[in-house]
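Notes follow once the structure below has been shown.
Shown here is a partial selection of chains from the complex, left in place.
By written order: A, B, C and D. Residues from 1 in each chain.
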Amino acid sequence: VGGCGSSDDDGGGSATAAATSASTTATATAERCENVKATYQLSFFPNAQYVGALVAFDRDYFAEEGLDVEMKPGGPTVNPALQLAQGNVDFASMPLSDAYNAAANGGRIVQIGQATQQNPLRYISFKDEVRLESPADLKGKSVGAQQAGNLSPELKGMLDEAGLSDSDITIRQISFNVDDFVARRVEVFPARVYAHFSMLEAKGFRYPDDFDTLDPNEYGAGVADEGEYVNAGFHAEHPEAAACFLRAVKRGWATALADEAAAVAAVTRYSPRGAFTARDIEVGVREMLKLGSTTADGERAEPLHLDVDYITESVRLLHDAGVVKGDVDLDTFIDVGPQEAVEGN
Amino acid sequence: MTEAATAPHDHGPVQARPTAVAVRGVSKTFGNGASAVTALDDVSFDVPQGSFLSVLGPSGCGKSTLMRLVAGLQPASTGTIEVAGGTPDEMRRAREFGIVFQQPVLFDWRTVEQNVGLPLQIMGRPKGEARERVEHMLELVGLSDFRKHRPWQLSGGMQQRVSIARALTFAPPFLLMDEPFGALDMMTRERMQTELLSIWASNPGTTVIFITHSISEAVLLSDRIVVMSARPGRVLKVIDVDLPRPRTDETRDSKEFVDVEAEIRQLIFSQEGR
Amino acid sequence: MSLAPGTKGRERLITAAVVVGVLALWYVAALLVQSGDDPLAASKLPYPHGVIEQIVDNRSVLAEAGWTTLKQALIGFAVGAVVGIFSSVVMAQAAWLEAGVIPFILAAQMIPMIALVPIAQNIFKNDDVTRIFIAAFITFFSVSIAVLRGLKSAPPPAYELMSSYNAGRAKTLRYLRLPAAVPMMFTGLRIAAPLSLVGSVLVDLSGAQSGLGYLMLAAITFGSEGAAVLWGAMIVLLALGFLMTQAVVLVERIVAPWQPDLRHGKA
Amino acid sequence: MSTATATRVRNVVAPLVIFVVFVSLWQAQVFNDLFGLETFAIPLPDQIVEAAGDNTAELWRAFGQTFTAVLLGYSLGNGLGFVLALLLLALPHGAARRAGAAFTAFQALPIIAIAPLVALWVPDSLWFKACVVTIMVFPSMLVYAWRGMSGVPPESLELMASYRASTRQILTGLRIPAAVPQIFTALKYTTVLALIGVVVCEILKSHDGLGYEIHDALQLFSTPLAWAAVGILALVGIATYTVLVVLERALFPWAARRG
């Protein structure tokens, strides 16, 4: 098998990331992996957003690719970027901003795929109570934030669009679920379509009818969110593995798109018991399948497709929003090789 | 204790006075099953009002236990105890007892004077009066110089004296003393005996139950002596001591004194063969 | 002990009364919450019967997760107790040692799990070892600080006795300081027992895919009405914590019955 | 007396020496090399100090927010634990034991599970943290105080009984002073719990405090800043603990005598 994926460093070498043997050029390999052990860190608890990977697990696609992958669920106490940068795991799913920051601070991680082809956030308000028809309506509103970081790039982008600044809104820390929104502790809630729609439904609201919605994608603020990453050291040691990994997850996506019921079954199998209702998963899978296969412009996209332009534009947005610091040589950060190997097949 | 106040102890023979403590067929067993220990077995005796009663008996015969029962600190297994017409517990609640335990039981977090003042504080006596009482008692037991010391800075005998002072501060109608002078040298002991007798004499109606291992001490101090047998503790004999008071060093040389002492010695040694 | 049977009966009665009282209080509180138009009422405080229903419905899930959590907790408890006792014994050897080591232990305890876990994972490179480390890390401190105090609890004359036998450090420890520390040690263990469940729950969250902690955090993060297992898992954790504490109490009564509040026969 | 002074000096010097050695080794990357830790996982002391210097104002504000919550929750939790211990004393021993175990079991609830629930009830950031800390802290004080107060020598209780001391007098005159060593152990232990509690709350659900700084910095991969915040926490923990040790020695020399 050996010899696959010889690597030429054609990066500028200016990157903060220490030069690694992992290459930005195609680790062109159609070769199968053999008994490669790897760990895969999810950014959160297994749920619909990982539908492709979960189906791949469910159907043993990883094994069929010669990969022995162990899934590590994430959660609010897990920092996937650090896990991956430290080499505690080999693959990880995480939002672009987290990954970019890790790379900018010396974490040697490489992006190999993009899970959401459009931004999954929708800023919503209760239609009858709070008007939210354009970004300008954000002025004076209290807006929820689900995790650390004062301002999400999506929000910042939309504020810019409306000529507003951070001081025009109030940010409030809220839970991941919709409780704080439903309790009217914030006026504007950043809903993740694959998770929150069904939660709102369970509380007796209808999406989109009961809400005013701002879609960041419509206001040039649709940053790339969840992507697939590999630890650079692992990547160098197992150049063929990333392609095998991508291929398996892609197959998962394909299966899911073709058979939604199977996808729901797979997600159900891996989800934490009792956390979701069947309806949660159904809605989540439906929404995630859209996010993973449709661009913001409504065009069909290849699941997991890593579009360098989309990432470059997103990084610009992230910089504008001030949520990432430092510069990363994108040629080092992104490796489209595995994708080309897979898609070329 | 209005009753007690009308019964001074020079009122004639002890037999004639009203009964302050009546112990009737009292037994006490600790534990159960094979390891059960019968500490007291069918113990009966009377303590006349305002009298001084000593308990003599071999180690482990149940003297301390008996004192606890009289003080209402533990219940008897069988039998009854009546104190001043009530139950021991009632009398305990009426704060009738001043107790000197066999161990000093001092509180490390209190200085000597605070330890002595403890009962007064608990009973809510005015501070000024309490301070005076404590000062007086400390002088009496010879510990004025140590009023600010902590218990662990005292010698064994000094600790015992603190505990005696504490029991005497509030002039209780009943004094229960468990070998109070056990850790004292002869001289201190004799001084304490004299002090105790004079306190007792100046508080008519005070009834004393006094546990001791010294036969001569018992004879010198008491109106009545209860002599107990080894475990299980039974009453061997109740002996009335009719020596005149006040008792002095000469009393020790009197024939009656020597006779009573000899009788008790006799009684105790006759038990040896058992 | 003529008082014993009556006292026992009374104790049972009181315990039963307390349980009933707590349930009643819960019902009243739940009623108050639910009767308002609070949209979060169901998350804030469900009715007890609702929780019991959830427990019954999810019994197999809860049992399995509970067992996973308990197993890890027991390991963490054991390791934590041993490490705690050991470290306190080391520290108790000299005041300067204690003064030198305690700050480091304190500082270590201050590191939040989100910062500590990745480092532990990086150091140990082994999930099982990391998990035991985390669980023990959570429990050892409470044992350590208790035993540390207990080791100093023997009265000074007892040291003189040991010294008169020239008992040396090790033997003074074995025959005096450790036995004298037993009551405090059990106090520490009582605290550590339920705490070890927390340790186990944290372990659930650092890479495991099972256990009550995992289910709870997922439920609490995502769910409200949907979070069927949340309250059930809490009750199970409480019950496990109660049982572990009771187990410690029981062991203490067997191992160290000499303590004043455990004695029979003295009033 | 000179030996006592020497001992005291040694007790201050020893930790300092150990600290200096430790920091030097750390700065020389000995630990990083030994454990294969990248400096973005564990930054070096100079990086941490630098980050602290660059963010002094922010850290100072965060410290204030955290410390207020710690103080509040610490006081409430220890107060509640003590009061509950008093209540337990009033129960017969067996019932008290069960009730004590039930309360102790509260510690089995992981803070990450209670915090979101408490947040539902208490939206205010400060009180939210304080409540969570109260729930975390009270069982420890409960157990220590209860055991300290119930484990007094029977002879002492007999003495108090002989004066018909009221329950309150037995409490203030005997049980509480006798429990001072245990109570202080609980006070020391719960400083740690309170700090951890507040920080976890801030990580999970708050927008302020050192916990938030840590979370935020980690999220942004600014590990030196995160560890600067951890360092402040450590200092606060050590300082409060030391204050308690000194306080106990000063106020209750008889209790510290055996130490």
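One rule holds for everything that comes next: a residue touches a chain if its C-beta (ideal position, glycine included) is under 8 Å from a C-beta of that chain, and two chains touch if they have at least 3 such contacts.
Keep in mind the model is a prediction, meaning the values are calculated, not measured.
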Total copies per chain kind in the whole complex, with one of each drawn here: A x1, B x2, C x1, D x1
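In this section, only the chains that are shown with their structure count from here on.
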Taking each chain's C-alpha mean as its centre, the one farthest from chain C: B
Two chains joined by the most C-beta pairs in contact, as defined above: C-D
Centre-to-centre distance between chain D and chain C (centres being mean Cα positions), rounded to whole Å: 16
Multi-chain contact sites of chain B, meaning residues that touch two or more partners: 68, 73, 152
Residues within chain C bordering two or more other chains: 40, 43, 113-114, 118, 122, 156, 202, 205, 217, 220-221, 230, 233, 267
Residue ranges of chain C touching chain A (in the complex, touch as defined): 38-40, 43, 58, 61, 65, 113-114, 117-118, 121-122, 202, 205-209, 214-215, 217-230, 232-233
Chain A contact footprint on chain D (complex, rising order): 37-41, 112, 116, 119-120, 123, 203-207, 212, 215-216, 218-223
Interfacial residue positions of chain D with respect to chain B in the complex: 153, 155-156, 158-166, 169, 173-174, 177-178, 180, 252, 254-255, 257
